[in-house]
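One chain of protein is taken out of this complex; the other chains stay put.
Entry: subunit A
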Amino acid sequence: MHIAEGFLPAPHAIGWTVAAAPFVVHGARAVVKEVREHPESTLLLGAAGAFTFVLSAIKLPSITGSSSHPTGTGAGAVLFRPPVMALLGTVVLLFQALLLAHGGLTTLGANAFAFAVVGPWAGYGAYRLARALGAGLLPGVFVALALADLATYVTTSLQLALAFPDAAGGFAGAVVKFLGVFALTQVPLALAEGLLGVLLFRVLTTSARPELERLGLLPAVPAEERG
């Protein structure tokens, strides 16, 4: 769920762009540094961006009967860390605006803040917390993806409430309204995305174990023990 082009008044569009900019610039610096040190990462990072875009094209059956699309940033945050996702997420948003007419250019800053900054950080934070509390990889992945999705939707609702306070209830009233309307689709979707993440990582732990070990998600097992 991205805010459509032209939906936010100009001051809000500018304000959110300014708010998202430091994170995206920080992400860009991380990518430039990574590419300078490991030129071969260009293709890997490009693949990660393309995967995030394509993940949002997978339709998940939702409890409410309709089907929904995952945000895909939670998986990226676990695999590649939030700073890189701030940049990749923004690139994906730009492509979604230009290739699918999802979101927009003046609302790119607001959407980047929710989708590429808050979502990945919330998901990654939840993942680290779950792992620190002793949870395994899969429960960690579930909370990361579900929370990244939920945090994105809550942020979008707050952005809309700030732009359109309720006539009677003010900002608080508007928050309740927007959260309520979008909760119908987004809460089942968050759970569905968490579940998809578990299934995804379960396959990855068997088919792409060396990659997960290299990314530090699983403890490295010496080759001779792997059999």
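Basically, contacts are C-beta pairs under 8 Å (C-beta built on N, C-alpha and C of every residue); 3 or more make two chains touch, one makes a residue touch a chain; residues count from 1.
Here is the rule we use: contacts and distances are computed from a predicted model.
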Problem set entry | Listed names "Cobalt/nickel transport system permease protein", "ABC transporter domain-containing protein", "Phosphoribosylformylglycinamidine synthase subunit PurQ" or "C-type cytochrome", with the criterion being the UniProt name of the chain not displayed | "Cobalt/nickel transport system permease protein"
Problem set entry | Which of A:Leu60, A:Ala135 or A:Leu218 contacts the chain that the document leaves out | A:Leu60
For this session: Can you work out which residue in A:Ala20, A:Ala114, A:Val187 or A:Leu200 touches the chain that's missing from view?
Result: A:Leu200
For this session: Quickly run down the residues of subunit A that touch the omitted chain.
Result: 1-7, 9-10, 13, 28, 31-32, 35-36, 39-40, 42-51, 53-55, 57-61, 75, 87-88, 91-92, 94-95, 97-102, 104-106, 160, 164, 166-169, 173-174, 176-178, 181-182, 192, 195-196, 198-204, 207-208, 211
